[in-house]
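Omission of a single protein chain aside, the complex is shown with its protein chains in their original locations.
When the chains are written out, they are named A, B and C in that same order, and each has its own residue count from 1.
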Amino acid sequence: MTDLQAILDGIYTELSPRIGEGKVADYIPELAKVDPKQFGMTIATVNGEVHSVGDAGIAFSIQSISKVFMLTLALGKIGESLWKRVGREPSGTSFNSIVQLEREEGIPRNPFINAGAIAVSDVVLSGHAPREAIGELLRFVRYVADDESITIDDRVARSETQTGFRNFALANFMRAYGNLDHPVEHVLGVYFHQCALSMSCQQLAKAGLYLAARGSNPITGHSVVSPKRARRINALMLTCGHYDGSGDFAYHVGLPGKSGVGGGILAVAPGIGSIAVWSPGLNKVGNSQLGAVALEMLAARTGWSVFGD
Amino acid sequence: MTDLQAILDGIYTELSPRIGEGKVADYIPELAKVDPKQFGMTIATVNGEVHSVGDAGIAFSIQSISKVFMLTLALGKIGESLWKRVGREPSGTSFNSIVQLEREEGIPRNPFINAGAIAVSDVVLSGHAPREAIGELLRFVRYVADDESITIDDRVARSETQTGFRNFALANFMRAYGNLDHPVEHVLGVYFHQCALSMSCQQLAKAGLYLAARGSNPITGHSVVSPKRARRINALMLTCGHYDGSGDFAYHVGLPGKSGVGGGILAVAPGIGSIAVWSPGLNKVGNSQLGAVALEMLAARTGWSVFGD
Amino acid sequence: MTDLQAILDGIYTELSPRIGEGKVADYIPELAKVDPKQFGMTIATVNGEVHSVGDAGIAFSIQSISKVFMLTLALGKIGESLWKRVGREPSGTSFNSIVQLEREEGIPRNPFINAGAIAVSDVVLSGHAPREAIGELLRFVRYVADDESITIDDRVARSETQTGFRNFALANFMRAYGNLDHPVEHVLGVYFHQCALSMSCQQLAKAGLYLAARGSNPITGHSVVSPKRARRINALMLTCGHYDGSGDFAYHVGLPGKSGVGGGILAVAPGIGSIAVWSPGLNKVGNSQLGAVALEMLAARTGWSVFGD
Partner (left out) sequence: MTDLQAILDGIYTELSPRIGEGKVADYIPELAKVDPKQFGMTIATVNGEVHSVGDAGIAFSIQSISKVFMLTLALGKIGESLWKRVGREPSGTSFNSIVQLEREEGIPRNPFINAGAIAVSDVVLSGHAPREAIGELLRFVRYVADDESITIDDRVARSETQTGFRNFALANFMRAYGNLDHPVEHVLGVYFHQCALSMSCQQLAKAGLYLAARGSNPITGHSVVSPKRARRINALMLTCGHYDGSGDFAYHVGLPGKSGVGGGILAVAPGIGSIAVWSPGLNKVGNSQLGAVALEMLAARTGWSVFGD
């Protein structure tokens, strides 16, 4: 596919002067240290091709992108009964808002805002010690990415544990409403470690491929979820994957996607491929500024938008 | 396409015992009079085929579905500058909530909640008397549906004018923030009349076809919007088209759609076709109960979900 | 009482250099025209003495202070059943917020925020044409002040009618919840006229004297309300009389009081007297800046705080 490689190269060339734009997340001390002048992008297609550009081989903190993998695990564990614990609607508020939790009695609006992901962590933790649950996630991500070298960055996890007061507030609030089964410290232990997953664009694009390919990794042949479940996770990514910028992302890019404050975005072109992009500078709603621009350019040039070509 | 007709017939047969489910909207007196035991559905494909079942020929009050047509008109009139007047994010609150307006200083979250549609009406009204703006909308809908028999039900419009206090509140509130250029009575005159558009599933499916066909009606050849704009309107329908049930609709159906409290839903399968369904009984978030079920069945049986087959 | 006159004179002398501080209300065009460099103050005691200083004889728009008189009228009309229509709790939000109304289904938190006063206007309007209700209020105020020269400033009333979109929003919102019995235009007609009452400090202090004197005007001997009702109105003034600055006013001044955006404040020292102060410049929460300071000085020098000497 010289085409796709050419498109990636073109995007990279055009964006080069802007690399460094946006504001690196500073509320997690370890993330604040990241050099903003980095940009990488990888496309993995359902046909098994992989195209990359820029810093696509450098591992970064995937942060909230991990919520996609945790959601997959939780659905695998308890199926649709998950939706008694967390909703499926966009929140209309920022990713770490607690207002909605009070209004809706401890049920987070969706699994991609912090509160929702904490509830999902509680589900994955069930029957496990925290260390085992983290191990299960790591094995899962290595399995879907077909890459045993993926790790969790303990310094990032520790950094979040020490400063994540707002997440402690969210977890305790849900606990007060009976929407956590495990001790807050255990649940957040899992939560902070999942956010600290360290992956490159190349690894991430491959890890997300099952969502583009009817639930199975077309490279390894591994079945991960049913086609129906893959569709549904994509739907959630489209409506809720970019916090309070989800509508905007759908409007400009038109692909299911999930962003992280580490500057990464995982996007899915159903039936076509999976795209990972990374650039640490964030826009006002906390999504990678250049990452979103790059995906908009990609969608425009490929006609991959789910909303029409 | 005997296939599509067979699928429609199958859906109708299966749903027949449930026709009448849900609760007819009662806050607009004229709508409360509608017989709940009705169900119709039409598919219009980009290839020019039209398939219907049940009460697809009976006109009903399309209500908020008209917001799609008004948005198209407003974008045609002032382009992307529309987004200074209204946002593009899901609201996270009910369709007629005023809380968000106060928090975000008179800028509605999206063009499909009531406040947003009122702002859009204000834009369409620009340079017109209210009667002319209503005329422009009617001409537009007749044009996209290629059907001169479409009308506005004055009794419904009058009924809403007399009881629509909440909409008066929303409009006055935006006026207070300087986000309405015209007198509240004029803007709501346009708004209430657009909601009172009376169309059958057959008319509505044809009217929405341009959104499935890169912006042009493939039957008449009429160009309505650019392909890019069609995609964007579809994106807004997917993220915001079902009020606070948009995430749920995306999860179960996977198609851009817009519902109305008259019990209609217009859905779009990009590149494939446009679907209108009508059944007056509403579910808890105000969307047609059987309409949503029928579309979920259709998407499952056709593989038309934008999130994968 | 040379004492009280000396205290007033002392306050005036000390505040003279600051006269003009604060920001004149500008959202009502007629009020924006008022010269900020004015200050007047009057004390009327239950013993019949009246002491004034500065511009105490100049009439100003009493605005929300009128809500005390309207509340008195409404309680006289329907008694404690008024509290089915409006609450008795501080709002925790700004005077014209609509958020609380949605959360609490159309029941305003107290009779001194705008929404609450509009509900009270609706009660006073009952059985009347708007013009008659306004006449009733004017007669009542003239009666309690024992002054037939008090008038309503029609230009102010008109100015508010033309720009009071937020009040139209509040009224329509309550109407939607069934908490207004009369047409919005009629209710707001009464509301805007009550706010346009034009009174001097001298008139206002006398008008409020019944609240300090167990419900009767000690000068005229006219009985207005029972001692119990006078206490209760005072309680409402203390907890809710300064919008979202009520706690601060109680903390610094310690007297029941009601402010208006015209820059006036009516305060009550139970068993002792009634105080009116006026200075057009407002502080951040919309209360007269120097008025509040003057009352704090007065309370400190007289020991009149209800919270101890």
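One rule holds for everything that comes next: a residue touches a chain if its C-beta (ideal position, glycine included) is under 8 Å from a C-beta of that chain, and two chains touch if they have at least 3 such contacts.
From a predicted model like this one, the values you see are computed outputs, not experimental measurements.
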Neighbouring shown chains of the undisplayed chain, as defined at the top: A, C
From A:V184, A:L238 or A:V253, residue that would touch the chain that is not displayed: A:V184
Option touching the unshown chain, where A:T13, A:N47, A:N172 or A:S223 are the choices: A:N172
Residue among C:G40, C:P90, C:P130 or C:G281 touching the omitted chain: C:P90
Of C:T42, C:S61, C:N110 or C:S198, the residue in touch with the unshown chain: C:N110
Absent-chain interface as seen on subunit C, which is shown: 87-93, 100, 109-110, 211-212, 214, 227-228, 230-232, 234-236, 238-240, 244-248, 250-251, 254, 256, 270-271, 300, 305-309
Subunit A residues touching the omitted chain (full complex): 97-99, 101-103, 165-166, 168-173, 175-176, 184
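The rule is short, and it goes like this: only the chains that are shown with their structure count from here on.
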Proportion of interface numbers common to subunit B and subunit C (over half same, under half different): same
Chain whose Cα centroid lies nearest the overall Cα centroid: B
Rotation, 0 to 180 degrees and nearest 5, that superposes subunit A on copy subunit C via CA atoms: 180
Centre-to-centre distance between subunit B and subunit A (centres being mean Cα positions), rounded to whole Å: 32
Distance from the mean Cα position of subunit C to that of subunit A, given in whole angstrom: 55
Inter-chain centre distance, subunit B versus subunit C - centres from mean C-alpha coordinates, in Å: 47
Contacts with two or more other chains, residues of subunit B listed in rising order: none
